[in-house]
Structures are given as C-alpha cells and as structure tokens.
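The complex appears here minus one protein chain, its other protein chains still in place.
Right, chain A next:
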Amino acid sequence: MPKKFVKEFNVIENSALNATNFLIKVQSDTEFPVIKPGQFVNIEVKEAQEIFLRRPFSIFEVDYENNVISMIVKILGRGSRKLTEVKVGSKLSMVYPLGKTFTYPSSDDKILLIGGGSGVAPMLFLAKESGLPVENVDILLGARSKEDHINVDSYKKYANLHYASEDGSLGEKGFVTQHSVFTNNLNSYTKIYACGPDGMMRAIAKEAKAANVFCEVSLENLMACGFGVCLCCIEPTTKGNLCVCTDGPVFNINDLKW
C-alpha cells in the first residue's frame, strides 16, 4: 500500500492574511492518512512554464471530517507568488504527506513554541496537537511589524500567545530572542520548538543549547523532489549530510552543526 500520494485537490479558500501571507485551503474527494505537525506538501505551480519544480509548504491545519488541508503560503519568489494567485474552484496537485513530525511533548512537559513569519503554521498545529493544558503551552510569534503578524487569536484556547515585533508595533519590541518570555527563564521550559527564518532558529538554538533545554527546529532547505531521491536539500549533521525532506524537516539542534 502506498504511504505517499500525488493527488489533485480542489481549492476551497485562498485569502490574504496580510500583505505577504496567504491561507490556502484545499479539499480532497477521498480520505487522507494521518498528518502530523512538521509534515509538508509539495505543490505543483501550474500554468507557469518557467517554474519547473514543486514548492514545499508546511501543513497548518487538517480537517479529517471534511478532508481539508490548509497551508500558509508566504510570497518568497516566483513560485509562491504564482501559487497565491490560485482561484477558488481550481485544482492543485500535491505530493503528500512528506517529512517527519516533532517529538511530541509528554503530559508533564512545559513547552515554548516559537514561530517567525509563515513558520507559525507548524507551531500552531503542534500546539493544538500537544494535548497539554493552556498554561503549559507558550507560543511566541515574531515578525517585523504588526502588519506582518498573522492573526492567530483562535489559538488562545490551546496556548498563551506572546508577540515580538522589530518596530514594537505589536507586543514587545525586538527579535523573539529578546522577548521576556525567552530571556527571563528559558529553563522553565522542558521543550522548545521553533520554525522560521534560518537566523532566528540559529539564535534560538544557541540559547537553548546554552540552557541545556531540549530543542527541535523545522528547516526549509531548497528542495527538488521532497521524498529523498535527489539529495539536494541536505543539511550537514553529526550523522552526515541528511535530507531535510525525509530525515527532517524537524531536527534536534544537538544533531545540527550550528
């Protein structure tokens, strides 16, 4: 039986969350397998001859009842820009589910989830899946300004939400690593998870390592295939060059050569 699939999904929603992030919801006419936070889909960019390869996106929400998957698509280049122009009612070809999930927290864990930009998607998904009481889940979101933040108020029922913005227009001013939640007592957390820009994750990893707190990050290297055959998205690790698409995208920071 196949474990991975190539399938056409119907686009049922495409809405702008802010200037550069879009929420795209797609529906399948058949059931799909269990999907975990950190896993991703590889989407074909149609009607664009100059864009040959698919584009990978982290899965944000899964609705098994209605066979719906949502992704947050951030405009980063030609491919993602074209995808954000997709019309409701059209079809998207997706290869899924790809990649591995995070190490799930146990019932006595207190966790900090840090998301930068569209990296909030797997963090919110993990918060929802963690099964922990709200007081044991802190989500710290970082962006340049209030306008660049995505409204995630509906996740208040799963976690305490904290914001950092570089210009101070929402939450505390500065980077996520300068936020009081991060600087006050990192050791109060038993697990830290992060997804966002490379620089952000490296800064978090450095502090988590110094504080000796368990930390996993979700990487986003350039990919061609997404299922472990092209060996293009490699990340140097203590176990050699590993594929972000199949050995990751989630890595423990102790395995990375950061």
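Rule of thumb we're sticking to: a residue touches a chain if its C-beta (ideal position, glycine included) is under 8 Å from a C-beta of that chain, and two chains touch if they have at least 3 such contacts; residues count from 1.
In this section, contacts and distances are computed from a predicted model.
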{"item": "The complex's invisible chain, by UniProt name, from \"Dihydroorotate dehydrogenase\", \"Branched-chain amino acid ABC transporter permease\", \"Glycogen synthase\" or \"FAD-binding oxidoreductase\"", "value": "\"Dihydroorotate dehydrogenase\""}
{"item": "Sole contact to the chain not displayed, among A:Lys4, A:Arg144 or A:Lys173", "value": "A:Lys4"}
{"item": "Touching residue (missing chain; options A:Ile12, A:Leu53, A:Ile75 or A:Val213)", "value": "A:Leu53"}
{"item": "Sole contact to the chain not displayed, among A:Ile75, A:Leu170 or A:Cys230", "value": "A:Cys230"}
{"item": "Contacts of chain A with the absent chain, listed as residue ranges", "value": "2-6, 44, 49-54, 93, 95, 221-236, 240-241, 246"}
